[in-house]
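A short worksheet on the structure shown next.
Part of the complex only, each chain left as placed.
Here the chain labels run A, B and C in written order, and each chain numbers its own residues starting at 1.
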Amino acid sequence: MSPERIRALLEKVGSGELSAEEAMEALRDLPFADLGYASVDHHRNLRQGFPEAVYAEGKTAEQIAGIACEIAAKGSPLLVTRLDVSRLKPLRSLLPEGKYDALSRTFRLEAKESPRPRTRGYVAVVCAGTSDLPVAEEAAITLELAGHPVERIRDVGVAGIHRLLARREVLARASAIVAVAGMEGTLPTVVAGLVASPVIAVPTSVGYGASLGGLAALLSMLTSCAPNVAVVNIDDGYGAGVFAATINRA
Amino acid sequence: MSPERIRALLEKVGSGELSAEEAMEALRDLPFADLGYASVDHHRNLRQGFPEAVYAEGKTAEQIAGIACEIAAKGSPLLVTRLDVSRLKPLRSLLPEGKYDALSRTFRLEAKESPRPRTRGYVAVVCAGTSDLPVAEEAAITLELAGHPVERIRDVGVAGIHRLLARREVLARASAIVAVAGMEGTLPTVVAGLVASPVIAVPTSVGYGASLGGLAALLSMLTSCAPNVAVVNIDDGYGAGVFAATINRA
Amino acid sequence: MSPERIRALLEKVGSGELSAEEAMEALRDLPFADLGYASVDHHRNLRQGFPEAVYAEGKTAEQIAGIACEIAAKGSPLLVTRLDVSRLKPLRSLLPEGKYDALSRTFRLEAKESPRPRTRGYVAVVCAGTSDLPVAEEAAITLELAGHPVERIRDVGVAGIHRLLARREVLARASAIVAVAGMEGTLPTVVAGLVASPVIAVPTSVGYGASLGGLAALLSMLTSCAPNVAVVNIDDGYGAGVFAATINRA
């Protein structure tokens, strides 16, 4: 039941067309979700400018292109994640102004006139090994598409701690840090010990044997003794980016 | 916002005390959940006669008694589950008309004037070993408290299949079957192969070693090749009873 | 030993052709399973009209076609599940009147003159994401092939709860609900809180990382705090459909 229909109802009561009792009856069956829908949409508006994401895995090139065009038509910024170059073609034809990034396997399209959000500062995206780069880059691109400044810190690991320490100042000034690691699962804990800001840990499925597809890193991060660490799903660069953006909004 | 307040609002619109626009404003802020609450309550009414359950594990004897009295005061039938006799005393003093069953560790109190639901027939509650009896009995008592006839079939196992086959007719005529098993995790599958009705499988944590606290039975039941089997949580006799009751309601 | 053979035996005793002792001997060797077979078949008759399913995974196109033809020859409705289009050809040639559905990867053939079962109402099949659709559709097609009305509710998720709430009435009137979800593993719980009928939860293997191939959703559903939920195996749309049908039969 749209606000319009409620107003019409109330006007009929005001004009005497409907008794209070009859209006009560009409309202009794009013599916409360309709109101809910409106109110949630209100929140959607507050999120304006945030990219909608299409998870490409398990979809055909045509399905991806179809869904992406619907989103683009609404004027929202668009992000397609986990997109192999082999399924890129239809998307590129339909949305030629979009950009594909082979490292992170993402396709993005900025909203035409989306206003930049007010931000607290920048988000640092840090990763250890080169094999963690795709996930880190997915997080960084998500943040940039949402209008947040990003500092990328790469190739800093725990086994060679000095390179990480050398970037300590950049880390310390970030309003949030996304720390991505597979075989160096302890990276977020070490980073968190150097700063006072929230660290979002992203385990990656990089590794073999006892890595268990990222579970070893995940468990290591969850049991981190640094309390300013929280964790997202394995390989979930997009989720980490969105989470960091909610923190960095002024 | 209670129905009463909405009616008062509408009456003010009817009497001209409030313009439609003003009422609209008042309704806009109306937390839609209040209406939702009402509507869910409506469903609650449809469920009338169904026992509310208190899960006693991890609560003190006093807490249990307190919560139980609140429910009893509403006139609902009451079921306390996982109640060790050591924490029974305060409950028994406050609700002396309730009945404690040591086998299933349940305390129950029938609603004073709850009408029996119309049922399709009876529910068979079957279990293999004597150590599965407490969970089976929790299911049976849940069903009986909700007004459903129950046929108990005990001590029929897969390793001695003849005892199970001997009860085939009782199983076949049930409108639903609750099959409880720990070390005989295959019981629900065998039962399901003998009947055409839905079988609700309850794994129990009985067993040792590779039983993994009931996980072996749980997995065995989930991968059952009989399609008329669905599974509830380990040791969840109450859940199985409620689920069977939703099926057996005419 | 068929009933006919037993009757013949008894008639010989009646006519004096056989002594009681000799008949006793003949009966002693009577494999009891023969009787059992008959009696189970009797139940099969009660299930009349129910589709027999062929699980195509791990079988060659030729094997599938062979088994399917045997079933079709008996006049039973037929359902082939998990059938990639690449293995469809021989089946299509032999049973040209069958229908293939690419989304659910099922092939079905209605029984020529199977009478519709008497049903209590309709079954609602609800799913959250588009990637859960194949499993949901397998459940829906299973139900329809068995003669049950189905209401499909798609694209309602927990993270955007309003769309689900908007379909509340359709859910509440169903005699049973099949709720399919992978990454939105909590959907069945939320649905179960809105209705009084039994909810059959189907976890899907959709997802990555900590989804563990559907285990995360499975565990989440099993530990649901709503007691009117029971669970089937991961991706088992067919099983959920059969289970719902056993409930919806009048």
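In the analysis below, contacts are C-beta pairs under 8 Å (C-beta built on N, C-alpha and C of every residue); 3 or more make two chains touch, one makes a residue touch a chain.
Predicted, not measured: the structure shown is a model, and the values here were computed from it.
Student: Assuming 3 chains are placed, give the number of copies in the entire complex as this structure defines it.
Tutor: In total, this homomeric complex is made of 8 copies.
FYI, only the chains that are shown with their structure count from here on.
Student: Find the geometric centre of each of chain A and chain B from their Cα atoms only, then give the gap between the two centres in Å, rounded to an integer.
Tutor: Chain A and chain B have C-alpha centres separated by 39 Å.
Student: Averaging only over C-alpha atoms, locate the centres of chain B and chain C and give their separation in whole Å.
Tutor: 25
Student: Among all residues of chain A, which ones touch two or more of the remaining chains?
Tutor: Chain A, residues with two or more chain partners: 32-33, 36, 39.
Student: Touching chain B in the complex: which residues of chain C?
Tutor: So the residues of chain C touching chain B come out as 36, 39-40, 43, 46-47, 53, 165, 168, 172, 193-198, 200, 218, 222-224, 227-234, 238-240, 242-243, 246-247.
Student: Quick one: which bits of chain A touch chain C in the complex? Just the residue numbers, please.
Tutor: On the chain A side, the touching residues are 31-34, 36-37, 39-40, 55, 57-59, 203, 205, 213-215, 218, 233-236.
Student: Please give the residue numbers of chain B that touch chain A in the complex, ascending.
Tutor: Residues 3, 6-7, 10-11, 13-14, 16, 19-21, 23-24, 27-28, 30, 32-33, 35-36, 39.
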